[in-house]
Every structure is written in C-alpha cells, then in structure tokens.
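Removed from the display is one protein chain of the complex; every other protein chain stays in position.
Letters A, B, C, D and E mark the chains in the order given here, with residues in each chain numbered from 1 onward.
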Amino acid sequence: MTDTAIPLSELSIPMYSGVPTLLRAPHRESLEGLDIALVGVPSEFTLYRNGTRLGPNQMRAVSAMVRPVNGETLLNPHELCTVADVGDAPVNPLNLAATNALLQEYYESLAAADVRPVSAGGDHGVTLPILRAIGDPDSPVAILQIDSHHDTHGSIFGEPDNHASFVRRVIEEGIVEPTAVFQVGIRGTLYNPNDLDWAREHGVNVMRAEEFFDIGLERAVERMLEVVGDRRVYITIDLDGVDPTIAPGTGVPEPAGLSHRDCRAFVQALGEHDVIGADVVELSPPLDPTGGTARIATNLLFEELCVVAAAITRARG
Amino acid sequence: MTDTAIPLSELSIPMYSGVPTLLRAPHRESLEGLDIALVGVPSEFTLYRNGTRLGPNQMRAVSAMVRPVNGETLLNPHELCTVADVGDAPVNPLNLAATNALLQEYYESLAAADVRPVSAGGDHGVTLPILRAIGDPDSPVAILQIDSHHDTHGSIFGEPDNHASFVRRVIEEGIVEPTAVFQVGIRGTLYNPNDLDWAREHGVNVMRAEEFFDIGLERAVERMLEVVGDRRVYITIDLDGVDPTIAPGTGVPEPAGLSHRDCRAFVQALGEHDVIGADVVELSPPLDPTGGTARIATNLLFEELCVVAAAITRARG
Amino acid sequence: MTDTAIPLSELSIPMYSGVPTLLRAPHRESLEGLDIALVGVPSEFTLYRNGTRLGPNQMRAVSAMVRPVNGETLLNPHELCTVADVGDAPVNPLNLAATNALLQEYYESLAAADVRPVSAGGDHGVTLPILRAIGDPDSPVAILQIDSHHDTHGSIFGEPDNHASFVRRVIEEGIVEPTAVFQVGIRGTLYNPNDLDWAREHGVNVMRAEEFFDIGLERAVERMLEVVGDRRVYITIDLDGVDPTIAPGTGVPEPAGLSHRDCRAFVQALGEHDVIGADVVELSPPLDPTGGTARIATNLLFEELCVVAAAITRARG
Amino acid sequence: MTDTAIPLSELSIPMYSGVPTLLRAPHRESLEGLDIALVGVPSEFTLYRNGTRLGPNQMRAVSAMVRPVNGETLLNPHELCTVADVGDAPVNPLNLAATNALLQEYYESLAAADVRPVSAGGDHGVTLPILRAIGDPDSPVAILQIDSHHDTHGSIFGEPDNHASFVRRVIEEGIVEPTAVFQVGIRGTLYNPNDLDWAREHGVNVMRAEEFFDIGLERAVERMLEVVGDRRVYITIDLDGVDPTIAPGTGVPEPAGLSHRDCRAFVQALGEHDVIGADVVELSPPLDPTGGTARIATNLLFEELCVVAAAITRARG
Amino acid sequence: MTDTAIPLSELSIPMYSGVPTLLRAPHRESLEGLDIALVGVPSEFTLYRNGTRLGPNQMRAVSAMVRPVNGETLLNPHELCTVADVGDAPVNPLNLAATNALLQEYYESLAAADVRPVSAGGDHGVTLPILRAIGDPDSPVAILQIDSHHDTHGSIFGEPDNHASFVRRVIEEGIVEPTAVFQVGIRGTLYNPNDLDWAREHGVNVMRAEEFFDIGLERAVERMLEVVGDRRVYITIDLDGVDPTIAPGTGVPEPAGLSHRDCRAFVQALGEHDVIGADVVELSPPLDPTGGTARIATNLLFEELCVVAAAITRARG
Partner (left out) sequence: MTDTAIPLSELSIPMYSGVPTLLRAPHRESLEGLDIALVGVPSEFTLYRNGTRLGPNQMRAVSAMVRPVNGETLLNPHELCTVADVGDAPVNPLNLAATNALLQEYYESLAAADVRPVSAGGDHGVTLPILRAIGDPDSPVAILQIDSHHDTHGSIFGEPDNHASFVRRVIEEGIVEPTAVFQVGIRGTLYNPNDLDWAREHGVNVMRAEEFFDIGLERAVERMLEVVGDRRVYITIDLDGVDPTIAPGTGVPEPAGLSHRDCRAFVQALGEHDVIGADVVELSPPLDPTGGTARIATNLLFEELCVVAAAITRARG
C-alpha cells in the first residue's frame, strides 16, 4: 500500500502513485491526536469567472510534487507535528448563508479539538467563517493578507458575508485588529475612486502593488512585521495577489502583481510568530491549463504549514 | 459600421467582424416592435463542474458562423420576424432565490410586450422562472425536453427551485401538463434506483437514451409528436442530453447520448406547432476547449428560432 | 468528514467534494474483509506518446461523477460486495522487468486473500502480471479484449514481457485458452501484412473493426458469447479500442473504432459469467484535454465492477 | 541515422524518432526517379478562423503514426512506387494572386516530370492551381469532392480565384467535366437560399449530408462511382466535410457531417480508377487541440496515396 | 437591459453579463457627439503564426474585467469624454492593398468627425493606414512604439505596405518625424546583421531590450520623453514587445521582452502630452490559451484611452 504518516521518497514510491492528498499527508477522518488539519473547502460564491469549488482536489492532485522538507529552512513539518488531510469541509453549493453556517460549525469543531487549520479554498469568502470560528473578540488577531483586492465592500448583491466583504466583517466583529491587518498586492481598475476609503479610514495597512515594487521585497517584509507586531496572526493568500501572468487560474486577475518568491518571503518571515491558521484561496483549475497556479498554491500552502508547525512546536516548549 | 437588421453576408463582411450578438441579430435595448427576443441568461447554481454563467457570451462569440438561412428548410427567421439580441436578463450571482425572482419579473415584461423568448443559458434552473412568466395554469403547455436527467428532484440542498427540480415544480404548479412532457436522452448512473419514479408516476413520457437507440430517430420523433399533440409547446434543450464525446462543455456529462442531428430533428419536427418559447442551457465554456459544444448550442438555438418564427408567422395568418 | 463505505448522494455532498478515490469507493489500506479491490497501476512502458502513469489518479479525479447504481441494470455493486480503493500497486518507473515482478507479487497477495481485482492502468503490459498472478494453467480462462491491436508480438526492442506482447505470453504460458480469446476493434495501418498471422494461427478469435461495423453490435456480442462459452473470463479494455475521435487520450490511436455504447454492451453481456477480474488500461491524461477519455474509462470500469460484483454474489449462492 | 526509403518498424525505431516527413516517406529535394510527390502547400487565404498555413507541418508531425501497409487492403504504396516528401510548394503569404501563380508553376514542374502529386494543404484554394497545372481541357477529369461547401461562388471580396470559388473556375475553364463532379457532405446555414443554384444548373452532382445519411454509405459510394464513371479522377478532401465534433480543426465547421470511415470508403472505392492526384486541405492546427483532425487528415492522405500508387502500378502494366 | 453609457458596477451587474464591447463602452453606430472611438480592426496579413483577425472580439470578451477608473491615476476616461465602441473597421480578408485602402478611408471619416481613434488590432500593418488618415506631413508626429521588431523593411514578398514595413513608410511619407520615433523592446535573432541599419541611419531612436534592462525602467522612460519632446504623439503597442512568457498570444514571439508594468509606465508617462491616437496590435487569440495576452492587451488599451481622454480634456481648456 502507498500511504504512510510521512510522505515517502520518490526514490522508492513514484510521486504519481497513490490516492492524492493535500501535501501528501495521510488521509484521516478523525481529529484525534491531530495538531494540524489540512482542510479542503470547495466553496464557490464568486462574481466573475468561476471554478474555485474544484480548487481543493486540484491542490491534492498537484501536491504530489511537494516533498516533506522545506528547501530553504530545512524544516519538516510532518516530523514536528501530527498533520493529516481531513477531507473537505461541508458546503451548500446553492446557498451562501447556509455554507457560511456549515463552515463556521465545522471550524468550531477543529478549534474545540485544538487542531489548527491550514485550508485550501474555495473562494475567499471561506476566511470569514474560519475566523469567526477560531478568532476571539477578546483577543483580536493580526492578518497577513496577500491579495489584489481589499475585500472591504459593505455588501455585494445584497449579501453581507461574501468573498469581497470578509475583511470588513471581521474588523466590524472585533475578531481582527484593523491596524494589525497588512494587505499587500492591492491593485487594478476600480468602479469608484473611493473604493479603498473604508480600509484606510479604519487604519488597515494597505501596501499597493506599485508601492511594493517601489520599495522592494526586503523593506516590504519589514513593514509587514511592524504592522503585525507580536500579535497572534492568521495568514490568508488570495491567489489573485500573485501576478496573473504566472497565476492565471483565478477568477478576477489584475495585472502586475507579486511573484511566488515575494509571497513565500512574506510567509517565511512569520516563522517566529504564533500563526493560528492559514489558507490559500481562489484557485480555479479550469482557468489554469498548465497547473502552474495550482503549483504556486500548493507550495505556498506548504510554507504556511511550516510556520504553523513551527508555532505549535514553540508553544509546546 | 458593421451591424444591420439582417445578418450580413460573409462575402462582404467577414464572419469574425463586428460586436458579437446572438445569431448575429441586431443588438437592441428596447422591446418595441420586437417579435422574438434572443436573451442571454448568465445564471449559475449548479452541483458539479461550473461555467454556465459564461454561456451566453460564448454563444455570442460562436454565433458568428450561423448564417440567416436554414440549410434544410430554407427558412430565414430574420425575414419572417423582427428578431433582436436584447442583452442579458438580470441575475444575482450570490442568491438563487433572488435570481429566480429577477428572471421571472424580466420574462413577465417580455410576455407583457408579446415578445417570445429564445434564451441562451445559463443553468437549467432558468427554465423555471421562464415558464412561470410565460406559462398559464389555465392552459398548460407541452414540453420537449432533451436532457440526460429528469430534473424532478423534490429539492436539493434544501432549495426547491433549482436546475434539477424545475420539471417537478412546473408540473406541480399546473403550468405544464405532465402527460405532455416528452423527455428524451435520459441516462446515467443513479444514487437510488427510485430516482425516476416521480416522473413515471406523474405520467411524464420518458424515453431513455437506450430506448431511443433501439427504436431509432424516426420513430422517436413520431412518439414525441404523439405526446405533444396539438398543444402549445415549449422547447428546452439541456446540452447534457447530447453525447458528451461531442458536447463535453457541460457540467454533468453522462455517457452515450444523442447526436446533433438527433436534436435538430426533434426541433424541426415542431415546425408546424405553436412554439411559445425555447432555450438551450448548461453550456460551460471552460469545459469546451474546441468550442464544439458552443457550436452545437448555437446551431440548435437557430433551429429553435426558426420554429418560433414560423409559429408567429402562422399566428399572424 | 466526507467518506463513507457507500458513495454518498450529490444531493447532500457535492460530487466535487472529498479525497478522490476510484468510483468513490472508500479508501482502505487493508485487504481484510474485501471482496473487490479497485487497484491503480501507474505503469508506463510504451512506444509512442506517453502519460499512462498518470491514468489511475486521473480516473480517481473523474470518478466523482460515477454514482453507485447502474442506470441500465439498476444493480449497486457497493451494496452487493465490499469494495474499496486500495491505492496503487507498486511499480519501478525505470525498469520494465522489475515492474512486472512487483506487480505479479502484488496481485498474488490479492489472489491469496480471495479478493478480485478491478484495475485502472497504466499501460496494457499490466494485464500480463495480473493474469500470471490470478490465472491458473490447469484451468485456462477466456478473455474479452477490446483493443485496436492484437498485442501478440514476439518481443519488442528485445523485451518479451511488454504491452504489445502480453496476449502471446499468456497463451504460451497456458493461462489463457487461445480459442477462448475474443479480440474486437482490431484495426489500423501495419508494418507488415503478416502482423496478424500469429493470432489467427493460434485460433484467437479476431473481429476486426470493419467486420464489427458490418455485422453490427448485436451479432458481435452473440459471437463473443459463443467464443467465451461458459469459461471463467477476464475482461481487458485497451482504450485505443474506442474510436480516437471520442477517446483521444491514449498513446497509439487508430482511426474508426468502437463507441462507448459498444464497449458497454460487451461488458454487460458478461453479467451472468464468472468474471474473475477486469481492467481498463492505456489512459493518458495529458492527451485528453476535455477528460472525455477518462470519463469513458471510469464508466467502463464501473461496468466491469458491476459484472465482477454480480459474479461474486452468484458464487456465494 | 533514422531515415530510409521505406518507413521503418516501430519495433526497432520508435515512432516519435526522426525528422518528421509526410507519411514517414523519405525527404528528397529532387524529383528524379520519383513516382509520387507528397507536397506540403502552406497557403492561407481564408474567410473565418485561420491556421491552414500550419497544416503541412502538423501533418508531418502526426504522420509518425501511419505505418506503410494499409490495414484494409494490405497494399504498401511505398513498395509499389517511389514516394518522397519533397517539402513545401512556394507561397506568398501576402498575395493570393501571386500564390496562385507560384503554385501553378510548381505543379507544372511536377507534371513535366511525370510525378503525381498528393498534397497536404493549406486552404482549399490550392486545388485550383493544382488542377490548372495537371488538368487538360482536352480531357476533362472527374472529381470526388468531400466538403461541406460547394465552392462555386462567382467571386469573394473581389477575388475570383479563391478557396470558395475553385470548383466554378475549373468547370468554366473546361478542366473538369461538371457532370462528373461528385460533391458529398454539403450542408450548413446559408446567406441566400440560391447559393447552390449554380452547381445544380451546371449539372454538378451534389449529395447533401442529409441525403447521404438517408441513403447510407453503401449506396452513396455506388452513386459516386456512377458519376465518376471511367474518367480519370482527382480527389479533393476538404476536412470540413467531416463532422466537426470529430474534426474541429478547420476554419468554417458545419454541424452533422461525415465520419472518417465514410471518407475512407469513398477513397478506397476509387482503387481501380486512374487517380491523377489528390489532396487533403483546410487543416488548421491551432483549432485542433487533441490532434484528432490531423490524425484524420493524415490517414486520409495515406488512403489517397494508396489509390494513386495503385493507379500508377496498373498504368505500368 | 444591461448597457449604459458608463460601465456599470460589478456590484449590481456581473462582469460576465451583457453584449461584450471594448472596455465595456456603449456600442454605437454613429460618430455624432463622440470624442473617442474604440475601433476593432480585424486585419491579418502576417508572416508566421496567425490569428490577429480574431483579436478585436477577443479584446471585447476580455474587456469585461476592465472597470472605468484607473487604479493608479484615479482618472475615469468615460466621465471625461464621450467614448463608444463603434464596431469594426472594414477589411478585405483576401487582399492587403484593398484592406489598406478601406482602412485609410474609414479612419479619414473619423478624422473628419474630429473623433480620436483608439484601435484594437489586427496585425501591425493597420498603423500605416491609420497614420496616413490622421497624420499630416505639414506637422509630423512623434511615435512611441513598443515592439520587438523595427518594422522598417523595404518590402516583404513584394508588398511595400505591410506590418513589417510600416515605420519606414510613414517616415518616407513625412507623416512621422524619424528622430521623434522611440522604439523600445527591439530584440531577437536576425536574418542579416544589417537589418537594423535603416532605422539607425534615419535617426530613429532604438532602445534594444538588453539596453532597456541595463538602464532600467525609470531612465528608459526619461529617454523616451526626451525623444518625443513636446510633439503630438501616436502610441502603437505591438504585443510582441512584451515578453512572450507572459504574452504568448502573438505571431512572432521573441525571447526576453518587456513586462506589463514596463509598458504601462511608458503609456502613463505621456499623460501630459497631446496623444492623437493609439493602438494595441498583434493579439492572436488561438495562441493565448489562458487569455493572459488579451488581458494585457485590454489593460494597455485602457491606459491608452486614459491618456487620449486626458489630452482631449486639456485641449478643451
């Protein structure tokens, strides 16, 4: 049989062999004894080109290439923690509000079992029920958000809890500290020049893509670390933060975004922080003919897994 | 300028030239003086692979090849009637119930203006608000339904008014006469051997694909005509009724379905009937790399236009 | 969690949700209590365009659409038998002989546990070690082989045990009765007009594609049943037996082959036979941009599962 | 080295190996001693979607699969005749009239050397200069034309010598006997119901696709043989005669056309005729993602080569 | 109905909804009252891989994502000026000279109506008739040309007025001041080391890609502004100036070109100049499977629209 607790070497089991799981972690149905759950969230309530519901299984397929040891940090999260692919969180494909309720309940069960989630989306709306489940208004968290959009609309098409409004919601609900939100990669044409006022008025730290290119990666990472401070932090990566020429597989691509290396540097920079969870969202496989976007998605998911595993290890003392 | 009331000849204006419209009809924003409205319906509330929201504009793009004269019947619907592409009906991408309400209201405005709709979907759920708008419980209509699924589920994920339940709804609401529904192409694996009981118990005429292949096209068309009788009829073509090896661009493809010629024959056979409207639905462009499914879709949309135009012409006397 | 012993309904769990397995069977690592093992065999030692090593996982991905009940026979193999996806059999990507040895050993372990295999290839060479493991020279079996090639070459590039020679090997080794081999779909250009002599000289029943089209499906199936008689039978489907216009995703496509319906009819016709195992091989996902070949592959795998499950059920009495 | 006069066996040289030529014939720059020239004609003056200029080299690439012996007739044209790929005929990509002149001159050099051409297009306009070069008004030939269009327009965009007018030109010029032209597969929507009058008025034998389906392949072939009689015959296959669901790679696809088997049967039926040349045209590789259209094209090119080789062999006595 | 004078918000009308137009501008057939015409030019007389005739409608399809407000400059050209998509300019697909004449006449009608053109090609040859129509030898203009080729060939295949010669023509005809031409992105292999002599001898300012990378974007933009001076300027962007790894959808891609950001910076730098017109050319949709090249094309077309709208606004005082 081909599955074990630790991903096996391609030198004895080919990468293309075996039932595919997220980051080749073992497939487990129980949360017992687990430190980190790799969760698929096949949700999709989007506004332009679609396909995010197929994201989790495409990440499983492409995960085959991600080996267990981080090439830069040499850390092996599968050795540090008990990690499993727990399958997909429940969704209702026909009803956004019902999906949000199902997801919140699901992630509350993870929180109750003290399992940290690293999630593979799904549209960006999933970050809202995740934070509602694992966040705490008494101890608001910081957020590293790589994205091309603010996601601070009041509501869209009459729906308040959607993928373009989630940041506003979690700030309004006190789960997240607005001045500890760091958004990087923001760009693109607008419907209204005032679209970004809400974020700025509430003290959200916005680094537009052009500003990022001007100051460079190193200083941008420093700025992010200043914003986050020593708070607990959640990482959310919307793949449209990445440049669409290298990550075409996402619904609303905006020109001139970040590179894979840029994103990786932001995540690795949180290697000493208490990262309570993380996600990579908005992968749309039908728009990704070479699988390149999925490859970026799974490698960033692995970087997120590494910093969450490091945080758990440190917390154990 | 390149647009005129009657589609122009490729001998003087290339097919690839001009703002694309459905069947190269003129683009008009007013219903005044119109006999037939070609309507895009970019709805999408589906259960597996998606993309139907992009269907109407893909049909516009591929329509360029459909010339104004029917090669078999030599009828030119653009000469018989005033036909226009009126743009897209309104939808709410995040809310199924809201979409159904918007669509019903929109089609009621067409009915009020005495304009018959030929619609390019969108998912199969759109047929429900269309029939609610243009149907009449005092005078239930017949339906020709080319499809691989019955679409008679009670509800799905808690939603009664969805693309897999619409036939049941319009029968329950008395808009459609169950014994005058002819479903052809039904096939595929099932969750439960009783999935088709409701349709049969209510007298719906079901011709499974295997039965169709056994008796052949000619007799199947005769059987359809018997079922429909002399009732007013609505035509709905779910592209998954077509064989998925030739029409891959649809969300839930089932093996071994009808050919393009089969579908065309069923539509042309209604050339003497009072066809009150028609649709072609469930085109998913991202799943259709060669555009072949869109080509089938637009040619069938043209056949539908022809029989609706013939019906209006006869009604005028 | 999303996996259970019986594939769940799309009405409550979406088809696109959950870790993908062959025919949505549960993923199990132990053979204990199992009647039928769905086995992936990611082997690849081919002669033209490649990709078969990716076949098993593509079948897992596309399997999502195959529901548990057969639409024609209404049989549910998951209820009749204990069925699981046991993962992939071991292969050595760099050495054909080593792969043959690994596979034979693996299938011997299934035979020892009295588990019948339904295998998802991999190249057609896998049928050789399977038959060596589960066959018995004291009781040679019949074979239904859907294919465009005889696979009776003496050897190729110096290798006797390869995907174009396996039929000759199993006949020479006495595991298969030559006069009980039925090959259908044979066609294509040749290097030598004598390429098919060996098969005919040894009494193999060859129905070329042209002969099949001439006599029609019904009589062809009757002929197959005559050849097989009441012997135990193994079913092997090389996807290049199917017409390449509908199944492009295979390495050596030959024009003008069988339809999905034709193949299904041959398999279903063995519903009363003692089918000891079955396979679908030569799926090459990179050559299959719409997934249509994979869809045919998985639906035929399901038909094979149904006849194997029926055989086990009858054997139990 | 990998090239020889006779295509080599895949059993010793892989199909994917070697500089690609049409039908794996040797590549020769001189006409000396040649019986049949396989000629690429990368012309393109088309009216809708394009790509035919890339047709010849795509046929070279896909030719790798065509082995030297015909699977139905067991004839090996490479043994009967001296056959070579002579490269591409000259074209001027910017000027249609100049291209026609270059092509006519080129084919006159073949005729002067008594070499029969089997040509890989290019758009259908190439048949005009070919027939002008090898035809003879004193001895007009018959034509087998598989096509969805008549190609009898007076002129298009002011150009008389184009791919939609060539049949009219060769009849007007007396090179072809109109009553010995057999057109099969004609279909599709029209700009004007009179578009086909010219062909019928001049006695061209038109078998529309619907008529073909009604009477069946066998009788259609008989009808073709009656039309051709014992005249010398030229074969021209426009790939849009084939059904676009199986041959999407062509510029102006019309629904519901012929199968590969149908086309093959028409060509093979001329196995006893004096076939003076042949072509397969209108392959557009960018529209053919699976290469399936190219596969049909090259297999039909091989069938054409076989009947031309048989004609030369008989002529030698 | 879904079309209005100003592109609507995705918050109430989905981006995928409505008849597609260039940059979601209203579709108008009359020039009356118009400041800026967005014109499709589906021309194609090219030398290698083709598809540019399909460029304008692909830009219409992909335009859906471009919102009305520039994210960097916050300028809304649809508010500053009256902008419409006027459909496609006329072309003759079979005759280059005829196409040039048709286009020149068409653009002269725009000039007569004092409407500035922003054009979506089509091959680069379209810039020649445009400049002949809107240029004036008494007041030669400057040109910003982003391109990988000089386009200064004397003639090609006997045709002087083609897409690789247009720069030479407009200089020879005195419409453009050679020392005010700035070419950036020039690169690629050559047939002859002297291919670039003509440009240099006539004082054209050529910045090869390697020189651009050496000095960096900021200084390159400064150099461009020096060359252009305070002249009236026309902007022409050949998409093969962009790096082909991010813009594969163009006929003759050369390695190692400019980024989207680079191109945008050059256009934005002309925000204070009198820009008399602009184009984006050489988009070939069949070569652009992800639509990424079209996305770059339409975003640059929007940047061009912004600087033309700013120029008109300033001119009004």
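Here, a residue touches a chain if its C-beta (ideal position, glycine included) is under 8 Å from a C-beta of that chain, and two chains touch if they have at least 3 such contacts.
Predicted, not measured: the structure shown is a model, and the values here were computed from it.
Student: Given that one chain is not shown, what are the shown chains it touches?
Tutor: Looking at the entire complex, the absent chain's contacts are A, C, D, E.
Student: Can you tell me which of D:Asp35, D:Asp88 or D:Asp147 touches the chain that was removed from the display?
Tutor: For the chain that is not drawn, the touching residue is D:Asp88.
Student: From the listed residues D:Pro42, D:Gly188 or D:Gly277, report the one that touches the chain absent from this view.
Tutor: Per the contact definition at the top, the residue touching the missing chain is D:Pro42.
Student: Please pick, from C:Tyr16, C:Phe45 or C:Tyr106, the residue that touches the omitted chain in the full complex.
Tutor: For the chain that is not drawn, the touching residue is C:Phe45.
Student: To test your reading of the contact rule: which positions on subunit C touch the chain that is missing from view?
Tutor: Looking at subunit C, the ones touching the missing chain are residues 44-47, 49-51, 53-54, 92-96, 98, 156-159, 162, 286-287.
Student: Since one chain has been left out of the picture, which residues of subunit E touch it in the full complex?
Tutor: 47-49, 153, 156-157, 187-193, 210, 213, 244-246, 248-249, 252-253, 255-256, 287-289
Student: Under the stated touch rule, tell me which residues of subunit D contact the chain that is not displayed.
Tutor: With respect to the unshown chain, the touching residues of subunit D are 1-3, 13-14, 16-21, 27, 29, 40, 42, 53-54, 56-57, 60-61, 85-88, 90-91, 93.
Operating definition for what follows: only the chains that are shown with their structure count from here on.
Student: Determine the centre-to-centre distance between subunit A and subunit D, using the mean Cα coordinates as centres, and give it in whole Å.
Tutor: Once rounded, the distance between the two centres reads 56 Å.
Student: Between subunit B and subunit E, what is the gap in Å from one C-alpha centre to the other?
Tutor: Roughly 40 Å, centre to centre.
Student: Quick one: which residues in subunit D touch 2 or more of the other chains?
Tutor: 47, 49, 156-157, 245-246, 287, 289
Student: For this entry, which pairs of chains touch?
Tutor: A-B, A-C, A-E, B-C, B-D, B-E, C-D, D-E
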